[in-house]
Every structure is written in C-alpha cells, then in structure tokens.
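With one protein chain withheld, the remaining protein chains of the complex are depicted in position.
Naming follows writing order (A, B and C), and every chain is counted from residue 1.
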Amino acid sequence: MEDLGKIHQLIVPVFGHEMTFNLEIILMTWIVIIGLLFFGYLATRKKRIIPGPIQVLGEIFVDQFYALAEDALGKETAKRYAPLICALFMFLVLSNWLGVIPHLEEPTKDLNTPLSLGVMGFFIAHYAGIKKKGLKAYMKGYFEPIFFMMPLNLIGELAKVVSISFRLFGNIMGGSIIIMVVSYLVYNLLLPPFLNAFFGLFVGTIQAFVFTMLTLVYISVQVN
Amino acid sequence: MEISGPDLIRAFEMLGAAISMGLGAIGPALGEGYAAGKALEAIGRRPEEAGLLTRTMLVGQAVTESTGIYSLVIALLLLFVV
Amino acid sequence: MMTDLEWIKAAAMMGAGISVGLAAIGAAIGEGYTAGKANEALSYRPHLIGDILKTMLVGQAVAETAGIFGLVISMLLLFSPMEGKPLLTAWAYIGAGFSMGLSSIGCGVGAGIPAATACQGIGRQPSVSGHLSALMLIGSGVAQSTAIYGFLIALLLLFKSLPPEVTLIPACSLVGAGICMGFGGIGPGIGEGIAAGEAVSSVARNPVTMSLMTRTMLVGQAVTESTGIYSLVIALLLVLTI
Partner (left out) sequence: MTDNPPVEQIRETEKRYGSAALLFAVGMGFLFILLDLKPVGKGLILGCIFSVLNLVIMARTLPFRIGVSRKRATLIAGLSVLIRYALLAIPLLISLKTEEFNLAATIVGLFMIQILILADQLVYLAYPSRQKNYTS
C-alpha cells in the first residue's frame, strides 16, 4: 500500500526555477485526446443520410448538448458555446472511464486537470459576460446589491472554481483510493470489478455531467 | 510520554481535519438527500418534465455540496500543507 | 498503575460498547419507524395485512444490517487477541468503535425511511407491491454503503500494525479517522434514505414511472454519496499515513 499517492515526476530547471511535470497524467491525457480525435475522425469520415453506428453516437452527443445549451443560453449564444460544452463532456467522460482499464489511470485523479478545466470555465464565463453585457454593466454586477458587497462577490466567484474542480477531483480520487485499498484487503477477489464499475463508469459519468452542467450554468449566469 | 509543541500542533491538525470533514459531511448530505427527494416527488407528479427536473436537481445538489467541498479543502490543507 | 494490556482491554470494551450501542440505536430507529408507518397503513387498510407485514419484515431485515455490522465489530474488539500489542492499539480500538457505531446510525435510519414509505405506499396502491418493495430495497441497499465504508475503516483500524512507541500524533490520527468516517456516514445515509423514500411514495402514486424513478433515484443518491466518499478519503489518509 506504499504506492498510495506516488507520482512519477519530471523536474526541469528553468532559469533558476523548477518546473514539475506529472508524466503519467500527461501521458493519460494524451491518450484521451488521441482517442477523442480518432472518434471524431471516424464519426465524420463518411457522412451519410443513413448514418453508421459511430456517426449515430456522435450525433447523439452533439444533439443532446446543443439542446441543453439552447435551454440555458438562448439560441444565439448557444451556437457559440455548445461545441465547448459537448467537447468538455466527452473529454471528462473518457477520462473518468479510462481508469477501468488495468494499468491506465484517470487524468482527473490529479488535481491539476480538474483545476485547469475549472479555471478555463471561469475565464470563459467571464469573457462571455463581458462580451454580452459590456464592461461597464459587467463591473456593475459586482457592486450589487450595495457597494461594499464587492469583496464577498469576488470570493463567491473564486469559490465556484474551487468547488467545481474539487468535486470532480474528490470523487475520482476517492474512488481510486477505495478500489486500491479494498483490492489490497480482499486480495483482488470478486469485489474490485463491481467497485470499478460503480466508481469508474457510474460515478464517472455523473460527475462528468455535473461538471459540464455547472460550467454551462456559470456561463448562463454571466450571460443573462 | 513527553509532548513537544510541534507534536501537539500536528496532532491537533489531524484531529481538526477529521472533525472538519466528519461534521462537514452531515449537512450537505442531508440537504442533497432532501433535494433529491423533492425532485423525485415532482417527477412523480409530472414525468414529462423529467429531464429538466433532473438537471435542476443536479445543479441544486452541486451548489448544496459546496460547503462539504470546503470542508474537504480545509481537511486536505490541514493534513498536507499547514 | 495500569499495565498496557489493561489499558487496551479497557479501550476495547469502550469501543465495543460504542459500536454496538450506537448501531443498535440506528437500527432500532429505522425498524421502529417502519413498524409505526406499517401500523398506520394497517389502520386504514386492514385487509392488506399480509402484504404490509411482508414488506415490513423484509424492510426490517435490511435495516437490521446496521445492527449486525456493529455487533460484528464489537465482538472483534472484545475477543481478538490483545497480548503483546502496542499501547497505540487502545486508541485504534476507540476509533474503530466510533467509526462503526456512528455510521450505523445513518445506515439504520436511511434503510428505515424507504421501508416505512413502502408500507404506506402498499396501503395506497396494493397492485404494485412488487415494484414498491424492489425499489425500496434498492434504495435502502444504496443507503447502506456508508456503513460499509465505516466497517472498512473499523477493520483497517483493528488490523493495522502499529509502531511500538506511543506518541500523540498517531493517537490523534487513529481516533480522528474513526470520528471522521463515523460522522461522515450519518448524513449520506439519512439523505439517501430520504431520497429513496420519496421515490417509493412517488411510484405508489404513479406506478408507470417506475424505471424513470429508479434511474433518477440512483443519480441523486450517487451525488448525495459524495460527501461520504470525501470522509472516507480523509479517514483513509489519516490511517495510512501513520
């Protein structure tokens, strides 16, 4: 059980500072990205009126998330942000499912991945707000309802990033720690496949959906 | 048993992390359960709105869970950073 | 002056008492709530006595799981060999008692609520009693997962090999792991029970929504579970980093 939380790191000195790379996580992220690109290539290679199975899968994703984005953002804005939402969900789902395959790990198990996605969502939401309402109206939003609520509003905005990324990280890391400890305790008998199915497939899908929906909601709060 | 100052501080950090996460888990979970229950009741009344209600339930639960996540952050900070 | 062995024995007895006592409280609240609602349903539908009693029996049998968990841990605490163990074991035993006992409260209450609403629902819609008891058992089964986490932490605390010398930090970590998992198990258990109860009563009102309700219930419970998972993670970190 000593390998709990052990990470293979590559430390590169740059101008007197040290840059740390988590090699496994980067590798796993690239696996996910290549898998998604391959899926996209297969789905759009031969576009037909009567679609093949992979094209159907792609159309389901795009359809569903376009409808969701339209619900939350309105027709015009949805066109701009629906691809982002759809891609985010597909990336997260594939990342969370990756841990089911032996010897592979979920990239979301490392805090850096969810945190960077959360920060990305944060900046996109505020960019959308500024673009839609204009800088002045956007800034005015922070001084609601009275002037000195500004610090509290700022903290509230930052807390959104913390909560959205720690939720994903906590669930995925918790699942993988539980699977590891239980497999160690029962000598890999019988239980771990069920735990893998529950934490990897079920919880992974739900948390990916929650993360995507929250990003969408944050954008829609800024836009409307 | 001799107790030095840093030891005492570290020990209480452990205890503090435990209490923070343990008690912090009660409230959000109860609230989320209540939200899920009410959403299920509403779906029972109007099954045709199930998609919208499920989405609203998830967003509501996600916001409710924030305090639980803050407890987790504090506990992790106490364990690893401070 | 007490010897190490006596201290460990005293701690084991205290842990065993906490474990089985709190677990029995949880199981009793759940079973009592079920019995009360079953009586209420019987009072206005006396001719359904067979169905209602059957559901009540099955529901109580599942709610009893909490009590059995507590009993198992307390017997392990009382009768496992203690000679030659380090003094830190005493702290681990108290932690194990807290972990199992407190998380069993959530488990018992959480399993009792859906059983009670199932008894009520059968009074309302006797034609779907099979559906109702299936949904009830799935819901209360999921509500018991935090008690299983508590059981896991208690077993880890019982069987972990500890360093021989006593210092304050591992002692606090051991008790803390128990408290963290114990309190963390209460909320998710009861919350998941509430969700399952509402699902059962909705199906009793509108039986066609069964599959939709099962799906939505599982999704809601999975999100409710996450604080329990956080508690488990913190408890595991506390135990394993000693």
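What we mean here is this: a contact is a pair of C-beta atoms (placed from the backbone, for glycine too) under 8 Å apart; a residue touches a chain by one contact, two chains touch by 3 or more.
A quick note: this is a predicted structure, and the numbers were derived from the prediction, not measured.
Here is the thing to keep in mind: the chain we left out touches C in the whole complex.
The residue touching the chain not shown here, chosen from C:A12, C:L102 or C:I138, is C:I138.
Checked against the hidden chain, the listed residues C:G67, C:G187 or C:G220 yield one contact partner: C:G67. Of the residues in subunit C, those that touch the hidden partner chain are 20, 24, 27-28, 31-32, 35, 38-39, 42, 49-51, 53-54, 56-58, 60-62, 64-65, 67-68, 71-72, 75-76, 79-80, 126-130, 133-134, 137-138, 141, 214.
Throughout what follows, only the chains that are shown with their structure count from here on.
Counting C-beta pairs in contact across B-C and across A-B gives the higher total for B-C. Look at where the CA atoms of subunit A average out and do the same for subunit C: the two points lie 32 Å apart. For this pair, subunit B with subunit C, the centres built from the Cα atoms lie 18 Å apart. Between subunit A and subunit B, the centres computed from C-alpha atoms are 20 Å apart. Residue positions of subunit C with contacts to 2 or more other chains are 219, 223, 226, 230, 233. Shown for subunit A are the residues that touch two or more other chains, namely 167, 170, 210. Of all residues in subunit C, only 166-169, 171-173, 175-177, 179-184, 186-188, 190-195, 197-199, 201-203, 205-206, 208-209, 212-213, 216-217, 219-221, 223-224, 226-228, 230-231, 233-235, 237-238, 241 touch subunit B in the complex they form.
Across the complex, subunit A is touched by residues 149, 152, 155-156, 218-219, 222-223, 226, 229-230, 232-233, 236, 240 of subunit C.
Residues of subunit A that touch subunit C in their complex: 1, 4, 167, 170-171, 173-175, 177-178, 181-182, 185, 202-203, 206, 210.
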